[in-house]
Structures are given as structure tokens and as C-alpha cells.
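Each remark here refers to the structure printed beneath this line.
The complex appears here without one of its protein chains, the remainder shown in place.
So, chain A:
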């Protein structure tokens, strides 16, 4: 048999009647399935983003913990919610990177010529991303628990903190999908993404009390949404969350979504 079997091709071309076009839901689910497969086949991509926060957790706790908070145990209680936020927010950069990969490799062209519900690729990718975010958050939280982190909020508090972090990160991810559709390569998207996210996570209250900082910096840290999100996560884990922190975090997520989701879908349709 020759490699391209002519009779078989002719047969394959005429054998199947065209099915009705898929519903918006099935199309989005198909893209969600694609996201899962990518996690299965390229687990190292997830490792890339979780390894940094894990290193930070070990390094900050045992190297600086004693100096910053008096004891490594006390510092772990302080830093873990911050690192949870950091690890999940880091993962959002990959949402932009994978979208850019689709664009530069031509997959977007193929998807755009399909007669499907237009936002399906983006909505489906979100489902895959959600799994990624939960895995990243779970890894760091579990490691914290192993190292002796015992939050007063109990398991419910931890799950609530993780849930809020994932919702917040959904909002942030639209920023990076927009970036991913603007830039020329996956590498450029990654670099630009981390250039943005590194200062934002470090210039927050994730690692140190803002009161110890110079005044100008302190002012910035206090309004940085990452700080507010970290406060909310800390509060939920400790069982004394301030409603305003949770509300502001959700508001920031909603605001980012409102601005950057339409921008992302517009670019997805028109960028070529």
C-alpha cells in the first residue's frame, strides 16, 4: 500500500455526512479538552511556573524568615498566602503564552475558519487554565502545610483563599491574553509578562510588612491590587477576612475582565 492510499482517501472523503454544527457549549468543551491534553502531554510547562514560587517558599522561609519575622514558623504563616497568590498569578502569564503560540503556529487561522461560536477557543482555554491555576495553588498550599503551616481558618478558609485567588487570576489572565495577541512570539510574551508580573508581586505585601518600607514605596504597595488580594487570602486563611479586601479583589478581577476580555476577543478575530 502506498503511504497516501488514493482509494482510501477518496473513500474517506465521501463516507461521512456532514454533522450539524456544534453548539457553543460543545465547541467550548472541545477546546477545554484540548487544554487538559496539553497539561497531560506537557506537564513541564506547569512545572516551570510552580517551581519559582516553591523555591521562593523554601528560600524566604528558611533563609530570610528568621530575620524578617523572628522565626521561620511565624514567617511561613505570613508568607504562604502571598506565595499562593504569586504562584497562581504567575500561571496566568502562560495563558498569554499559549495563545501567542496558537497565533504564531497558525492554529488560530484554522480555528477562525471553522464555523463555530466565535469565543469558543478563548472560553475553552479558560477551562484548561482553571485547572492549571488550581494545580499551581494546590502545590504551594500543600507544601506549606507539609512545612508546618496551620492556618486558623481551617480547611474551609484555605479552600476559600484558593478559590478567590483563582477568580482573581482569571481577571489578570485577560491582560496577558491581550498581550499575547499583540506580541510577535511566545518568548516575547513570556518576557513581557514576567517583566510586568515580577515587580507587581514583589512590590506588594506578599513578602514583607509594608510599614517597613520607604514612604513612597509603602504608598504604592498599599494600593497594589496584589497586596489587597494577598490580604484577602491571608484573612480567609486566618479566619478573619475583611469583606472590603474580598470585594476589591473581585472588583479588580471584574474590571480587568470587562476591559481586556472584549479586547482579547476583538484581537483574536482580527489579528493576522
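Here is the rule we use: a contact is a pair of C-beta atoms (placed from the backbone, for glycine too) under 8 Å apart; a residue touches a chain by one contact, two chains touch by 3 or more; residues count from 1.
Basically, contacts and distances are computed from a predicted model.
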Checklist entry - Which of "Allophanate hydrolase subunit 1", "ATP-binding cassette domain-containing protein", "Pyruvate dehydrogenase E1 component subunit alpha" or "Glutamyl-tRNA(Gln) amidotransferase subunit A" is the UniProt protein name of the chain not shown? => result "ATP-binding cassette domain-containing protein"
Checklist outcome for this item: Residue list for chain A contacting the dropped chain reads 1-6, 8-16, 18-22, 26-27, 29-30, 33-34, 37-38, 41-42, 105-107, 109-116, 120, 272
